[in-house]
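Here the structure comes first, spelled out in structure tokens, and everything after it is commentary.
A protein chain is absent from this complex, but the other protein chains hold their places.
Naming follows writing order (A and B), and every chain is counted from residue 1.
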Amino acid sequence: MRYKLSIGRRLFLGGNVVFLTAVSLGCLMPLVHIWALSLSSGAAASAGEVVLWPVNFTTAAYENVFGKPEYLRAFGISVQRVVLGTAISMLLTIVTAYPLAKDQRQFRMRTVYVWIFVLTILFNGGLIPWYLTLKTLGLIDTIWALVLPGALQVFNVILLLNFYRNLPKELEESARIDGAGHLATLWKIYAPLSLPALATTGLFTMVGHWNSWFDGMLLMNHPDKYPLQTFLQTIVINLDFRFIKAEDAELIVKLSDRTSKAAQIFVAAFPVLVVYPFLQRFFIKGIVMGSVKE
Amino acid sequence: MSRKVKGVLAAALIAGLVAATACSKTDNGVSPSAASKGSEPSASSSASPGTDTSQVLEISTVRASDPYLKFDPGESFDKNAVYDAYEKDVGVKITNKWIADISQFPEKLKMAIASNDLPDFFPVDASQLQQLIEADMIMDLTDVYDKNANEYTKKFMTMDGGLQMKTATFDGKLMAIPQTGNPYGSQFLWVRKDWLQKLNLPEPKTMQDVLTIAEAFKTKDPGGTGKSYGLVMNKNLYDGATGVTGFMNGYHAYADIWIDDGTGKLAYGDIQPQMKQALQALQDLFKKGLIDPEFAVKDTNKASELLYGDKAGLVYGAEWSPAQLVNGAVKDGKVVQDWAVYPLPSADGEPAKSQIGIGVGTYYVVSKHAKHPEAVIRLLNQFIEADNNQTEENKVYEFGKDRVEKSSNYWLLNPLTAYNQTSTNGDVLPGAIANRDPSGLKTKDQKTRYGRAMKYVDGDVSMWWEYLISGPNGAVSLYPDIKKNNLFMQNKFYGAPTPTMVEKNAILLKKRDEVFIKIIMNQAPVDEFDKFVSDWKKLGGDQITQEVNDWYAKVK
Partner (left out) sequence: MNAIGRWWRREWPLHAMLIPGLAAILLFSYIPMAGVAMAFEKFIPTKGLFGSPFVGLKNFRFLIDYPDIGRIFFNTIYIASMKIVAGLLVPITIAILLNELGRAWMKRTFQTLVYLPHFLSWVLLSGILIDVLSPSTGIVNQILGAVGMKPVFFLGDNRWFPYVMVVSDVWKEFGFGTIVYLAALTGINPTLYEAAEIDGAGRWKQTLHITLPGMMPIIVLMLTLNIGNVLNAGFDQIFNLYNPQVYESADIIDTFVYRVGVEQTQFGFATAVGLLKSIVSFLLISTSYFLAYRFANYRIF
């Protein structure tokens, strides 16, 4: 069967590969550009001469980055945040989505609960009361301030509950008959069968934690406690050229160092780029059906 | 079953964790206001004039950390030689409530103000000052300053005739200590000198010269790139570098400041007829292809690429412009672009005046709940003393415990600073650098600059920029003449934003930027300016002018 592909199908497959290659290259270019900048000389970078290949190759920017204790410390805090944050978040999401995935007959209040959760995506009271709440809770200036406030991502809960709902009902019923409680059903059947969905929400959570910088800036009371993206923000930020004073000249000189900016961005992006291909192994087709047959 | 227990345990753990951290810290979270209330009345009465250092006063603040500050081993923001010196010399123990990176400090401070979580004293900008006064969050410092500032400080703070102190005075009450500074920073014209010589062009003395040079730089393409332009500008017309305020000043047009209209009333610079002429001139440049047709999408950094890449060699900018230019001028350890700086050329016979502000951007305010406001004045006294009359002993305020310069920028640790309201940099630095003679240098700024320029002289080309700012032919060397002829136009309005400004400025500035850019790009005729002026007046401008003049009548 496999060899007898029609001409139309072959044309499609060939075209598909060409098309996706073109699209992928289009997405790769900016990163290549940043990579090239990071390995170019400062003068070439400032003059806009660097396109997709380093000009006047030098690794000075990387020596500069890895020589910075602040950078490495911030990197460590980010890793800590991602590990802690993702673990707590995933646990919470998996458990919360389970009851909400039940239908009305099994869990009468589900729709009320769902809306209680959904409303938090739609409405928020702004930064000030949020900050005050965290302050009252004593979270300011601790790693928990970065981890707990966003621990329950309602979007992820909704996504996951949609995947849960698609699981075959027979599985759950047979588990019931075996006398399994809700938690057992969740851990033994729901969670393992929704691996692709868990990988997806897990990825969203990790990326979210890795990328966010604003909370680090607002909630930490010392730059030593900044996570990586907050630290990077202190470098990539654009100066407001209306309000510069004569004494700031030195600052301008340092901030216009594009190559070291590029190197720091490149290194910072690296971990999330590696995580994704790794998680893709959990996107297994037919995982659900396989288990039904057994 | 055991799994179930585990799950419940995990959930309980998380909940408990939140609760535990919450309980342990709530108490000290809300206390400062309550605790300090009782002692408030004693605040102004306790301190006697001069400084009684037997009793150490504790005072809290917030700090912006600067990447150029390098701590001596074992020292930190919370424990360092400068803070120790203040405690020992004037009996003030400084504590930091929080520290934020300098780029994120404003945002963090905004949150601190909004959540009413203030330290004893802290730096704010003019609009925050206004906000804090309205919300009744800061202390009237009139008496505290009067009793505790020593004679030298009082003289120092009013050397400009009291203008900068006035900007911190509301209804006769001193609400903040202004971070005094030198407002006399001119705009300059920066030109590629090697290109002038190559093309045999005269130095720019008049606006006509500027046009000639721009045209020659475009047509003869001395950079050899094939894509050259005359004048570099960016989408923010009023930026300090690659802006066009200097160009406008050449036409006696003054951007976004309030000037005397000749009858003793204040008028807004952006709507004066001179502005129309300046726009007309820019439009002419644009039509001739002397301005990058894509300038309107580029910010300073992006626009400057033309300069770095030898595509243009003519730009307006403040005295610190070389700090930008260095990106293209110094390449692989060699100086490859030769820049020269000139005073603003004028479009007519009358010399151009550079527009300037008041010179204060930062104000130190004291929270209503501060127990020891007098400590702030002690800090001020001590800083001014140490910064202006350096002794072997007080060098610690500038260099840290070793009292020697090692470019660790320890002076940044001073939590409250005030600087000279005039600058003698122009009179002192160029000569000192030319003759390698630091004996005439007075201020810390001068010494730092001298040090950097000397590094350049001794072969460190990365310090090229400082030499072009402070050296014999640098920007500051032009100041003595500019001052002698009083070629400054100072903003006459230094009050708080008026109610209509707060309400209408967003639309007025948008209209202005839209119209000005369209005129420059020849997408609208210059006469569109007249329509803008009448729109501006209708949309609230007239009311703003009225409010500004009401204010002016009060302070005059």
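Just so we're on the same page, a contact is a pair of C-beta atoms (placed from the backbone, for glycine too) under 8 Å apart; a residue touches a chain by one contact, two chains touch by 3 or more.
Here the structure is a predicted model, which is why all the values come from computation and not from measurement.
Though it is not drawn, the left-out chain touches A, B in the full complex. Here the missing chain is touched by one residue of A:Ala61, A:Ala74, A:Ala199 or A:Ala263, and it is A:Ala199. Checked against the full complex, the candidates A:Val55, A:Ile143 or A:Leu159 give a single residue touching the omitted chain, namely A:Leu159.
Summarising the interface, subunit A meets the missing chain with residues 1, 9, 12-13, 16-17, 19-21, 23-28, 30-31, 33-34, 48, 92, 95-96, 98-100, 102, 106-109, 111, 113-114, 116-126, 128-130, 132-134, 137, 148-152, 154-155, 157-159, 161-163, 165-166, 181-183, 196-197, 199-200, 203-204, 207, 211, 236-238, 265, 269, 272-273, 276-277, 280, 283-289.
Residues 11, 14-15, 18, 110, 113-116, 127-128, 130-131, 134-137, 227, 235, 293-294, 296-298, 301-302, 497, 501-503, 505-507, 509-510, 513-514, 516-518, 521, 523, 539 of subunit B touch the missing chain (whole complex, contact as defined above).
One rule holds in what follows: only the chains that are shown with their structure count from here on.
Averaged Cα coordinates give subunit A a centre that lies 37 Å from the centre of subunit B.
Subunit A makes touch with subunit B in their complex at residues 41-43, 46-49, 56, 88, 91-92, 95, 127-128, 131-132, 135-139, 141-142, 144, 148, 151, 181, 183-184, 187, 217-218, 221-223, 226, 230-231, 233-234, 237-238, 241-254, 256.
The touching residues of subunit B, counted against subunit A in their complex, run 3-4, 7-8, 10-11, 14, 17-18, 21-26, 29-30, 65, 67-68, 77, 97-104, 107-108, 111, 114-115, 117, 181-182, 185, 236, 238-243, 299-301, 304-305, 308-310, 318-320, 322-324, 326-328, 330-332, 361, 445, 465-466, 469.
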